[in-house]
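The other protein chains are all here in position, but one chain of the complex has been omitted.
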Amino acid sequence: MLSINNLSVAFKTRKGEVNAVRGISLNVAKGETLGIVGESGSGKSVTSYALMRILDAGGEIRTGDVTYSGIDLRAASEKDMRDIRGREISMIFQNPRAALNPIRRVGHQIEDVLIRHAQATRQDAKEKAIAALKAVKINDAAARYDAYPFELSGGMCQRIVIAIALACKPRLLIADEPTTGLDITTQKAVMDLVGDLAKARGMGMILITHDLGLASQYCDRIVVMKDGLIVEEDVPAQLFTNPQHAYTRKLVDATPRLGASLRTLLPPEARRPEPKLRVQSNPLLEVRDLVKTYPGKSGPVQAVKGISFDINAGQSLGLVGESGSGKSTTSEMIVRLQDPSSGNIIFDRQDIAATPSARFMRHPMRRDIQMVFQDATDSLNPRGTAAAAIAEPLARIDGMRGSKLSARVAELAELVGLPQPLLSRFPHQLSGGQKARVGIARAIALEPKLLILDEPTAALDVSIQAIVLNLLVDLRAQMGMSYLFVSHDLNVVRLLCDEVLVMKQGDIVDRGPTAQVMDTPSHPYTRALIEAAPQPPKSVAA
Amino acid sequence: MADMTAPETPRAPAHQGDTTLGHIAYVLRDNPVTLLAFAMLAFFLGCAVFGPALVPYDPLATHAARALEAPSWDHWFGTDNLGRDVFSRVIVATRLDLTISVAAVALSFALGSVLGSIAGYWGGWLDAVLNRCLDTIMAFPLFVLAMGVVAALGNTVENIIYATAIINIPFYARLVRAEVNIRRHAGFAQAAKLAGNSDLRVLAVHIFPNALPPMMVQVSLNLGWAILNAAGLSFIGLGVRPPTPEWGIMVAEGANFIVSGEWWLALFPGLWLMLAVFTFNLLGDGLRDIVDPRKRT
Partner (left out) sequence: MSPRAKMILGRVAQAIPVILGVVVISFVLTRALPGDPAAYFAGPAADAESIAEIREALGLDKPLLQQFFYYVGDLARGELGTSLTTGQTVLADLAARLPASLELTLVALLLSCAIAIPLGVLAATRPGTWVDHLCRVLVTAGVSMPTFFTGIVLIYVFYYLTGLAPSPLGRLDFIYLSPPHVTGFYLIDAAVAGDFETWFGALKQLILPATTLALFTLAPIARMTRAAMLSALSSDFIRTARAAGLGSRKVLYGYAFRNALLPVVTTLGMVFSFTLGANVLVEKVFAWPGIGSYAVEALVVSDYAAVQGFVLAMALLFVVLNLIIDIAYALIDPRIGLN
């Protein structure tokens, strides 16, 4: 139905031309779901924008043919393209809330498309828009018709985006990272919906994603892209069990999955023996009846509802939950960036919650509890170098100066595998993985006893994530630190944590040793989370 | 959109476009108007510093025999009703006009930064009180407020500076407040707290410097505006008094002769005033391009 032949796309930038896509060919048959998988910068999204001819300014198709049902999309006039977009080929995007016009009722946004493609008249547009809402399984569709995007949840917004895309019953749907930023249970609901609709309507689909696991679950066939080229193309099972290209193999290895260990995420040549970890039986941190209440519009909102747990010295505890579960609030209270409304945080037999967070920087235990932040870019001062970031806690808390300080910074950089020349660079001159290393080096500079890791790999590509996770386990063994690992990704928690807590709406709903909680989940919510996580086929490469 | 960004390879620092200087060079090449603005700024600064020493005539010396002469080789911009050389007066006035605007903007920058930082970082009732105070200042048409302040405090250059500073404070305070507020919970501010910095230090050392680039744009635009303001006050007879050469007064005095055809009295000081303001406005634009992160791909 769709065939792309030798497509290449270039962007004009100030550093000259960048070839985002360098001669790729692929086909999508009627009713088939094709996955395009790649890490950031692989050119996977650009490919789809190019075939829809909605490239950003400066982007241009250089060579190749795109043929859809016998129509040459590259040669088609802009007017013809507008008829094709939304009518024959539709697209859904990541970040669904931003993808909707914020000041137009969602029902009207669907009507705009229906009327544009003559699928509805002014008279029956509303009826048909509501039918489109029903088709994406929105409850109470007639009431939602009048809603504005900001009144709806992220998952609901994505359903609206899908309703817009499918309103005119196109024959090909391009889904560009449709679930990035959504919670894992919402992700499953959205993907199931799209999959079912595609099957029911015999619609072809291109699923663009960075998540090999997700692609393998929903696609008939997968192409793997790297640096603007297709490196491999196969059915999912084959791709996982017998990857041909070295890059695919690396990607398959690095995808966290059942049965994998931390070391097997790395390419074989980088695998060293697993470090020996010692967990002691004395508690380092005891959290008791911790409550956080925020003033809300309609009365106070309890973000954390009186939770209690322990972390033993040397232990790694996973804190799992979806957005709004209170896991970030909990970690911020423990690291003393926020004050709890009530409850105790007993660290090394001392209640540190008694010292207000505004004064905690002078507390002798400040050095013992540190944190690695979720977004490495955001956590580095744009106006400071990598060395300055790492040196900050040493200079402020230890009063270290001069050559001693720079020697220690160099030592820390070495420890986290950051090449020395990069120390003088500013954050915008570093890659995501390098910024993550700087953040880790800063957090361990004072040799804390407890390190809080707030989704430290959420923004990273999977191959970088594998390296960072391995670095974290090595550091833990080397320095005897305890971890509180906050994450939404169960597959990652399984790899890194001895015990796990599952939080939902401010409460701990499930807890226990990681293997036990994950393999034989007792709580229905835990089970739902585990089932929602995409599970790639077992690979033989491991 | 993730695919539009640079690939996961670090950019080599050796690359020209990555350094700040390289970036400035790129912006200037891309936008010759900004280059022109920098050149004009240099010209006006030169006039302010060396002007009084270089002009051909004493700006205050009257010469009744040569009153109201049209521009000629002797008097490039002509002479006024008292026979004073308009060119000399225009050039000499540069120093006074620039001094007023720079002093006023520096004052409002400093005060606005402190107020805005505090309100933006701590929020709460401090923020509410500051906002109401700024609203009150902004409730007056600002030129009218400046008029009132100068009239009440007295007709002196210092009072023009204070009046101009007062009406500019809300712009800085609001800008800094917004810039600080969005970074208050940024990861790097949190990390600085974990590294043992007090709130005040986090604010002063880590957050405030990040608000400086947009502030510089505001400073540049405000400099132009402050000149206009001071000249406007002089025009209606508040502030600088004759016979001191000042662009606003010169336009006001020249206006009386426009209807009898002696256009040069008002035109040249007005033109100079306009060029100076134009320079600062263009400069503000250029600075915006330089600091705007969206241009820094």
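Just so it is clear, A and B label the chains in written order, and each chain counts residues from 1 on its own.
In the analysis below, contacts are C-beta pairs under 8 Å (C-beta built on N, C-alpha and C of every residue); 3 or more make two chains touch, one makes a residue touch a chain.
Since we're looking at a predicted model, the values are computed, not measured.
S.K.: Which one, A:127, A:151 or A:289, makes contact with the chain that was left out?
M.R.: A:151
S.K.: Which of A:164, A:219, A:265 or A:518 sits in contact with the chain that's absent?
M.R.: Spelled out, the listed residue whose C-beta touches the missing chain is A:164.
S.K.: Which one touches the absent chain: B:51, B:232 or B:245?
M.R.: Considering the complete complex, B:232 is the one touching the chain left out.
S.K.: Given the full complex, what residues of chain B touch the hidden partner chain?
M.R.: Residues 31, 33, 132-133, 135-136, 138-145, 147-149, 151-154, 224, 228, 231-232, 235-238, 248, 251-252, 254-255, 258-259, 261, 263, 266-267, 270, 273-275, 277-278, 281-282, 285 of chain B touch the chain absent from view.
S.K.: Mind listing the chain A residues that contact the chain we can't see here?
M.R.: Per the touch rule, chain A residues meeting the hidden chain are 52, 54, 57, 81-87, 90-91, 93, 95, 98-104, 112-113, 116-117, 148, 150-151, 161, 164-165.
Assume only the chains that are shown with their structure count from here on.
S.K.: Per the centroid of Cα atoms for each chain, what is the distance between chain A and chain B, given in Å?
M.R.: That pair's centroid distance is 45 Å.
S.K.: Give every residue of chain B touching chain A within the complex, in rising order.
M.R.: 1-11, 13, 15, 17-18, 26, 30, 186-188, 190-199, 206, 209-210, 296-297
S.K.: Please output the residues of chain A touching chain B within their complex, sorted ascending.
M.R.: It comes out as residues 11, 13-15, 20, 39-46, 56, 177, 210, 227, 335, 337, 358, 361-362, 366-367, 370-371, 373-376, 378-383, 389, 392-393, 396-397, 422, 425, 428-434, 439, 442-443, 461, 464.
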